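Have a look at the structure below before the remarks.
The other protein chains are all here in position, but one chain of the complex has been omitted.
Order of writing sets the chain letters: A and B. Residues in each chain are counted from 1.
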Amino acid sequence: MSTLAPARGLPPRRAAGPLRRLLRGPWLLLIPAAVVVLALTGWPLIQLVIMSTQEFGRAQIFGAPPEFVGLGNYLDVLGDPAFWAVLGRSVLFAGANVLATMGLGIAIAVLLTRLARVMRTVVSIGLLLAWAMPPLSATVVWGWMFDTRAGVVNYLLSQLPGVDLIGHSWLFEPLSFFFVATVIITWQSVPFVAITVYAGLTQVPGEVLEAAQLDGTNGWQRFRLVTVPFVRPVLLVLLMLQIIWDIRVFTQIKALQTIGGVQEQTTTIGVYIYTVSTAGGNLGAGGAIAVILVLLMIVPAVLYIRSTLRQEES
Amino acid sequence: MSAAVSSRTGAGGVPAASPGAPSRRRPRRRGLGGRIVLNVLAVIVFVASVFPVYWMVNSALLSPGSVRDSTPHFWPDTFTLGNFIGVITEPSGSIEFLPALGMSLLVTLSTVVAALLFAFLAAVALARFRFVGKRGIVIAVLVVQMVPVEALVVSVYRVLDGWQLLNTALGLILVYTATVLPFTIWVLRGFVAGLPAELEEAAMVDGCSRFGAFWRVTFPLLGPGLAATGVFAFIQAWNEFLYALVIMTRPETRTLPVWLRAFVQATKETDWAAIMAGSTLMAIPVIVFFLIVQGRMASGVAAGAVKG
Partner (left out) sequence: MKRKLALAALGVASAVALAGCASGAPAEDSTGDIRVWLVGADTPQDARDYLKTTFEEENPGSTLTIEEQQWTGLVDLLTTSLSGSDSPDVVEVGNTQAPAFTSAGAFLDLSDEYDALGGDDLLPGFVAAGSYDGKFYAAPYYSGSRVVFYNQAMYEAAGVSVPTTLDEYVSNAEKLKAATGVSGVYWPGKDWYNALPFIWENGGEVAVQNSDGSWDAQLSSDASVAGLEQVQAVMNTSTAAKDGDESNAWVPFREEQAATLSAPSWAYWSIVADEDQKPTALTDNLGYFALPGKDGGAAQVFAGGSNIAVSAKSAHPELAKKALAIMLSDDYQSILAANGLVPAKVSLGDKTAGATPELAAVIAEAAANAKLTPASPKWADVEAAQILQDLFVQIANGGDVASLAADADQKIEAILNG
């Protein structure tokens, strides 16, 4: 199973029996994580895939035998224009959020490396406070700041000459709804990106940068040619995770929909799966949507993994 | 530790750092104008991050009647601690604050410890070994994160039911650990891959076993990565609502997010001041945890500099 080839030419060890080799190999290290993930994510995931091929509703949860329908749920979902509308909306929304989050996060991380200690601490405490806010309360507070009647945003903007926004609904128009959602989501995810990238940046060796500086490079060139390659793995991980999280965003959209907006025009794929499966009781169709979503995301994920692994191994 | 590491680092053939190496962490010589621009940017970031938090705390300190006035109160001029006292002493629904706080702390801290430990081991395996099936595992770790939680709830509930783990802290800890593990493995794998393997080799030359080298050299050097992922796991477990709602159904096993949600609804008239007081109380442990971890983060940063 395991070739156990030391990645970077570790000194050869004493020869050992196959069992010992196996136990010393990567598998032993993987066991604890694998057991937990397989039992509580892997197994339910298999159940999900099975359910997606069945007529599975509330009656089946309470013990009625499920009926096998093959790809029926999948064909229903793929033939439903509502699904495509939701999917397209989610992709656009996630794209905008990933760009905004990564851009701001990296910029703030770089800013942190440039600041003096006191200011750096102040900014990171600010980031932490935003990050620490429970998403439910964050959405409540933001939703309330944008409130139609008593919102502080309408109040402040209306103080500007010629502006009267009292009574303006920020959530009725879908674009405006998603603008508010983007503000909330970006506000909460930027701190994580900024702090993680900052942690990565601090690992960039100072003397390489100094050497580059002696070679006459300017700041932007050093950032692009030295810093970015060093933190590339961290950036890629973050990018991938932001894509995954933003495309299945649930709490913020769901909470905003209870405050305002038209549900049909603002539903993203996470909320759609919830509406169909948990609230609507059609676990078969909900499972099919979830599987389709995963299959769609696997393509970029595999490309990404191949490129990182190849890079590490070369 | 860091001194030992640096000597080994020298022995391992990586250029030993001069004591003054982290020069770029000092603000570089820069014109006054540049410094002003930087600090103005910093202030903007700070204000944008903090204003909603301020708004929450401000509202929590206002009297319930003045919270929704059409002219907003920008500071707590109708100051009262009544909201906080009410939130702590009066149960919301049948859930009491202190037991819910205890349960949340127990579940969250256990999740962080288990997730970091398991993830570290797995990250080392994925970053330091070549073996058949590695790519499959890496892909699987990524794929399981793509599955929306909303679609899995019923199946996860049935697994726990089968193991008699409903309404137990252990059940929820396992679910949360499984939820945050793929992420923690991912991030830590990136950090481990970024550390030179020569460090471990040096330790092994000095007589450590291979696992000893991972544990005593690699693990401490992962400070920033562990801090970042630890805070992440903490926040995820601390704020999670859906699993906590369906798995912990008895009043004495409820966690804080469910308590807070009950608060939003327990009274017929939405008591915004109390909700904001509850939200503030919920955010405090996260901040405390971060402040503790930040010290580690700083030392991790220092270790990283020496290593460089």
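One rule holds for everything that comes next: contacts are C-beta pairs under 8 Å (C-beta built on N, C-alpha and C of every residue); 3 or more make two chains touch, one makes a residue touch a chain.
Remember, it's a predicted structure, so these values are computed and weren't measured experimentally.
When you scan A:A64, A:L78, A:V163 or A:L225 for touch with the missing chain, the hit is A:A64. In the complete complex, the hidden chain is touched by one of A:T121, A:T148 or A:T182, namely A:T148. Looking at A:W27, A:W43 or A:F172, the residue that reaches the missing chain in the full complex is A:F172.
Only one of A:A116, A:A279 or A:L303 touches the chain withheld from this view, namely A:A279.
The missing chain lies against subunit B, touching residues 63-65, 67-68, 93-95, 153-154, 157-158, 161, 164, 166-167, 242, 245-246, 249-251, 261-262, 264-271, 273. Residues touching the missing chain, restricted to subunit A, are 57-59, 61-64, 148-149, 167, 169, 171-172, 257-265, 275, 278-282 (touch as defined at the top).
Methods note: only the chains that are shown with their structure count from here on.
Look at where the CA atoms of subunit A average out and do the same for subunit B: the two points lie 15 Å apart.
Across the complex, subunit B meets subunit A through its residues 15, 17-18, 21-25, 27-28, 38-39, 41-42, 45-50, 52-53, 55-56, 59, 68-72, 114, 117-119, 121-122, 124-135, 137-139, 141-156, 158-159, 174-175, 177-179, 181-183, 185-187, 189-191, 193-194, 197-198, 200-201, 204-205, 210-211, 224-225, 227-228, 231-232, 235, 238-239, 241, 257, 260-261, 264, 272, 275-276, 278-279, 282-283, 286-287, 290, 294, 297, 300-301, 304-305, 307-308. Residues of subunit A that touch subunit B in their complex: 1-5, 7-8, 10-11, 13, 24-27, 29-30, 32-34, 36-37, 39-45, 47-48, 51, 61, 108, 111, 113-116, 119, 122-124, 126-138, 140-142, 144-145, 149-150, 152, 155, 187, 191-192, 195-196, 199-200, 202-210, 230, 233-234, 236-237, 240-241, 244, 248, 250-251, 269-270, 273-274, 277-278, 283, 286-287, 289-290, 293-294, 297-298, 301-302, 305-306, 309, 312-313.
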